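Yeah, one chain of the complex is gone here, protein chain that is, but the others are all in their spots.
All chains are identified by letter, namely A and B, in their written order; residue positions are counted from 1 within each chain.
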Amino acid sequence: MSKGSVPMEVQKILNEYDLSKLSVATAGSHSALQILHGAKKEGLRTVLIVKKDRLDFYRTFSHFIDEFIIIENWSEILEKDVKDNLIALNSIIIPHGSFVEYVGSKNLQKYEVPIFGSRKILEWEATQEKKMELLRRAGIRVPKEFKSPEEVDRLVIVKLGGAKGGRGYFLASTPEEVKEGLEKLGNPSNYIIQEYVIGVPAYYHVFNSKVYNRIEITGMDIRYESNVDGLRRLPPKYASKVSPTFTVVGNIPMVLRESLLITVYNYAKSFVEVTKEVVGEEIVGPFCLESIITENGEIVVFEFSGRIVAGTNVYIDGSPYSYLYWDEPMSVGRRIAREIRKARDKGMLEEILR
Amino acid sequence: MSKGSVPMEVQKILNEYDLSKLSVATAGSHSALQILHGAKKEGLRTVLIVKKDRLDFYRTFSHFIDEFIIIENWSEILEKDVKDNLIALNSIIIPHGSFVEYVGSKNLQKYEVPIFGSRKILEWEATQEKKMELLRRAGIRVPKEFKSPEEVDRLVIVKLGGAKGGRGYFLASTPEEVKEGLEKLGNPSNYIIQEYVIGVPAYYHVFNSKVYNRIEITGMDIRYESNVDGLRRLPPKYASKVSPTFTVVGNIPMVLRESLLITVYNYAKSFVEVTKEVVGEEIVGPFCLESIITENGEIVVFEFSGRIVAGTNVYIDGSPYSYLYWDEPMSVGRRIAREIRKARDKGMLEEILR
Partner (left out) sequence: MSKGSVPMEVQKILNEYDLSKLSVATAGSHSALQILHGAKKEGLRTVLIVKKDRLDFYRTFSHFIDEFIIIENWSEILEKDVKDNLIALNSIIIPHGSFVEYVGSKNLQKYEVPIFGSRKILEWEATQEKKMELLRRAGIRVPKEFKSPEEVDRLVIVKLGGAKGGRGYFLASTPEEVKEGLEKLGNPSNYIIQEYVIGVPAYYHVFNSKVYNRIEITGMDIRYESNVDGLRRLPPKYASKVSPTFTVVGNIPMVLRESLLITVYNYAKSFVEVTKEVVGEEIVGPFCLESIITENGEIVVFEFSGRIVAGTNVYIDGSPYSYLYWDEPMSVGRRIAREIRKARDKGMLEEILR
């Protein structure tokens, strides 16, 4: 058990694990239900770190949640007690978007509990500039970027860093509008100004499997954003008085033209390759490419997520695409658990944990 | 068989039923296919009250419809013949939105055939004012209401009472616009003026189970409304010439941010509690909370349905959420049948029938 690049301290902990009693653990939010439900179906034990005020809800799912680690505040995830508890339960953490937000991508780098997937990619994801660099280096089409408000000469979207679910994004079309918008948000420093590409949004869920040695397209979705997706229901005379906002509140399923699916596959493959070279750690398991498709059928990727995205909740009972690989309802949560189970059985856990 | 609050006359009829030959019955519209298909899968017998001109269509599903009660007009549901027929078949009525509309919520109160779920809640649902009162008393956030056109000082939506599928709803932003709109509709008396909350619509399907003693979130949808959801595809110069209308013609699946799911669960729980206190009869089985989600992630409920909604048709083959409870395709139709079957087997039919 030593060939992989699992951090030394994590490797030590993993060496002590009873692999026949592995648990999958995550925090109670984002895609936790899917992750634990899937783990249970694959015969693993399940652990939920949950805030007290959410316990009532999650208890209605105790048929697939074995252990609750109850906390008052998310910051307690970083405390020794919680970590010891997780380790005692032979836990593997599945870091979803909220988990990363609660713990912080920096703290996550040295978190002692074994984590499924790549830790490093989550640091790249946290910075808008590094994020876009990675996509560019993978040869993936990205929107034009503007270094400063002054350069803005077309419709742009201004985005703050971190996984805040689209809160604080805004549209602008002149340097003045950009500056005004930033001021309203208290002049943050971690932001990017991206060309607003005209087309339709589409989010592709991909899974890089070490066990099956292939890249799977597990599904795709359209984010449902408030208030922008509601404004379209207003007559122009009313809609023109409201500024669009982009808080993600849910997700809608979609499928893609099969010819475009091939583009997505090629993008995903390049992306995996580039993580090896540039991040120095291959992305493993689920990730997401987030795009606009133009009227010419070009796919312009404006962001990625280096872990499971909430859009996969659309497919807790399986997706049209996952069915092509599995012929049974395979959520991404369950897919992760299957990868863990198979990797354990083949003695290759080091290749998928960090 | 006497502990529940089943109306005396219905209890008498129920006492005569051959419980080993229970039928699930409903009218041929709304969610009838789902209801009967689900009942068949649970081993119950199925009865469809169907208008002659729809028989050709429903006959293509006779592999799960045991009996057709053929009528010329929906009003015949109230006739003795039909009721006798239903009773002879040991029928339990599942009252969907169209069924309630055909029979009338008042007539339904004294309909002799046993009904699944609460009858009283359907009367509360029929009056816009009582409807909103119930939500308010459950501590659920609702839109501001305006008592008269004169008070209107912002964008509002004016809604007529009764389950008419959004027909006749209109937008206005001044007292004059409200009055004009009402005039066009012949100055109806049963209407409310609600603040038009800016955000995105979302409809949550909930199931209050007496057998499993829990509240399940069975799915959610977005209503697909004509013409408002088509106008968004028109350039503003054309769209501005057409008034939006809100006729529900279909439904689109969605899932919710997991943290918002907890809000929905809490709302649903309060709502069930308040039906006990205020309506004097606990809501049982499926209901729906109908909301706008604001850009701050607040859920504002503008309406409820106290019975199965047509949006559940999205999930005849199961929903992402129902899969978390059942691990098999569980429509709300089938869920109702399972509740009936289990309640029968446990001798607790009185708790779920009225």
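Going forward, a residue touches a chain if its C-beta (ideal position, glycine included) is under 8 Å from a C-beta of that chain, and two chains touch if they have at least 3 such contacts.
Since the structure is predicted, the reported quantities are computational estimates derived from the model, not experimental observations.
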{"item": "From A:Leu171, A:Leu185, A:Val278 or A:Met348, residue that would touch the chain that is not displayed", "value": "A:Leu171"}
{"item": "Touch criterion as defined above, residue of B:Arg54, B:Arg136 or B:Arg214 at the omitted chain", "value": "B:Arg54"}
{"item": "Interface residues of chain A (partner: the chain not displayed)", "value": "155, 171, 173, 198-202, 214-216, 220, 222, 228-229, 231-232, 236, 239-240, 243-244, 252-262, 265-266, 292-297, 318-325, 327, 329"}
{"item": "Contacts of chain B with the absent chain, listed as residue ranges", "value": "29-33, 37, 41, 54, 56-57, 60-61, 63-64, 98, 165, 224-227, 229-238, 242, 245, 247-253, 310, 313-317, 329"}
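Going forward, only the chains that are shown with their structure count from here on.
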{"item": "Centre distance in Å when chain A and chain B are each reduced to the mean of their C-alpha atoms", "value": "35"}
